[in-house]
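Take a look at the structure set out below.
Shown here: the complex without one of its protein chains, the others still in place.
Up next, subunit A:
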Amino acid sequence: MSVDLSQFIPSFLEESFEGLALMESGLLDLKRGDNETIHSIFRAAHSIKGGAGTFGFDNVTEFTHLVETLLDEMRDGRREVTSKDTEILLDAVDCMRLLIEAARDNQDYDHDKVAKTSSRLSETLGDEQSTDSENESNSNIEKKDACGYNIKFIPEHSLAKTGNDPIFLFSALAELGELTICANTEELPALMDIDAQELYLSWQLTLITDVEEAEVIEIFEWVEDECLLTLEPITNTSDDEFTQNLSEGVNSIISEPSVQPQLPSKAANQISLASTKVEHEPDAVIEEKSKAAKGKVKADLGSIRVGVDKVDSLINLVGELVITQSMLSELGNDFDMTKVERLTNGLEQLLQNTKELQESVMRIRMLPISFAFNRFPRLVHDLAIKTGKTMELVINGEQTELDKTVMEQIGDPLVHLVRNAADHGIESKEIRLANGKPEKGTISLDAYHQGGNIVIEIKDDGAGINRTSVLDKAIDKGLIDANATLTDSQVYDLLFEPGFSTAAEVTDISGRGVGMDVVKRNIQALGGRIQVESTLGKGSTFKVNLPLTLAILDGQLVKVGTETYIIPLISIVESLQIDNNLINRVSGDMVLYRLRDDNVPVLPIYQLFNLETECTEIDKALLVVVEADGQKVGLMVDDLLAQQQVVIKSLNDNYQQVAGISGATILGDGSVAMILDIPGMINMALEQAQRAQRVKTDGNSSVAAELCL
């Protein structure tokens, strides 16, 4: 059979990584006597082993075999599930991942680690299983003498449906040595009762060979779940006898006309390995969503699994689009003014279709956030061991959907935040008890939607952030003035300064002060923000705000001087014509606009961006009141233009991040317009104001502080 297997390797790898993730999460959930979980872990391991064998990743197969043996014992109840075993298995999963990654990249791997883990595995197997291993070694000895095997192969009737064909098995066996086949046709029903897709035969095989037992079993690897297979080594003495007995049978197989009742399904047999795998994991297919949720995270998500319903809705929409298109082109064939109404209707329908299509396409990119979350149970588990603290992880809202690109890039910052929570946040057992807290620390991960954003909260019930020690450190590092007055949020912002760490000692988990600034940068690069809330002694919360998608945005076009800018609609509170009476100039040159009860600071965009405009008088301009991070500001613009959806293009690709600008887009006339980054602009304005104040020798620093509230 010369099928180019290499084409299946990518899907094998993908499935393997999913399998590993499944094993990992299963192992972490494993409770004593929870058979279903063990089964699913076992199945995942088994699939990986089988696949690896097929593609010739022998080291993976060997290693996984050990894992499988251990799991098998747990599955059969021959072994109690202890936390020690779970640890070993988790390590083993790491090794399998290492091996598969090495196989994928064609690279070398950490032999030491794998060897260590595999010896630990065999040790564990050896310990409580001396009897079994003795048996095994006995059979090994037997094998040395053996010059062949007596194989009884009774497949289930449905074997052929799973894409297996005994003929291939036999021809593979025949390659190992001299094979004699004897078919047992006893179960064969009358011709009219035969279901062409069922397999009614069983076989008695004699293989004269000197290969190891394992090699023979390997051939039956794909079918061993679906057949009764007995393998007896034959020794020299009995050998002749058997052969003689069986050679009679061989004749019968040749004269048997109905040897291959499975012929019709033969074509189906060859479809792919995938169908076989599906058979191994039926529940995995049904629960596609939950499985997809547990998919791989670490490697780049080069492909997405998309639910059929999503694809179907796309196809429907495309169908509608085609209908609208043909209607419009027919209308255009001989158009006169009487048909204007039909044209407008058609165009409206087109608009509707395009919008729906756009939404559906965007939905395809949306994945549940559990993709990013599923690595954390393991992380926290490992951290708990490493730090010697007891803690648990609570995950909420893991079905919240998020754009794939955002997901890929949020993983690492989240890891960092969770590590920090575990290392700095949660106190040691003794301190917790002394402070009257439960012994077990809790880290919770929450994800939910808020407006057009997704919010991820990383919360711990640990020590909280010590404001004074942060301040001391900042003064020590020269980041702030010794007598500066800062609000809480400004103090917490210091945590994100490069090289800042309040951990008393540097551990290998965190505390080197690299990272938090990277976290903030990464989140900002995604158009998100991070906020910190903390109560000393009670714990801290890191709130990450991310845009749902990076691709499209509803925007309000505004004009400032010669330039057109786009304000994200989501951040606009209202737009209004300025009423001169409501303008107040306070504390020197700060302009406030009285909006009902609020005093909204006015930011002239032309000043912020150094633009030339004729419209510098505040009373001639329009005010767009926007809100970000709870701060309202009024942006002064020359004119309001249209509202439209814009496709966000990054400035980063060919240029760099620009303060106050989140990206650019191309307008209908082909020109480029900048999209305003409202929180970024507010920060810019604050910085400018602070600088101006510093120049003016701190006159009233409290005003600046008030501004950031």
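Quick note on the criterion: a residue touches a chain if its C-beta (ideal position, glycine included) is under 8 Å from a C-beta of that chain, and two chains touch if they have at least 3 such contacts; residues count from 1.
Going forward, contacts and distances are computed from a predicted model.
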Omitted chain, identified by the protein name its UniProt record gives, among "Chemotaxis protein CheW", "Transport permease protein", "succinate dehydrogenase" or "Anti-sigma factor": "Chemotaxis protein CheW"
Touch residues of subunit A, complete complex, unshown partner: 563-564, 608-611, 649-651, 653-656, 658-661, 664, 666, 670-674, 684, 687-688, 691-692
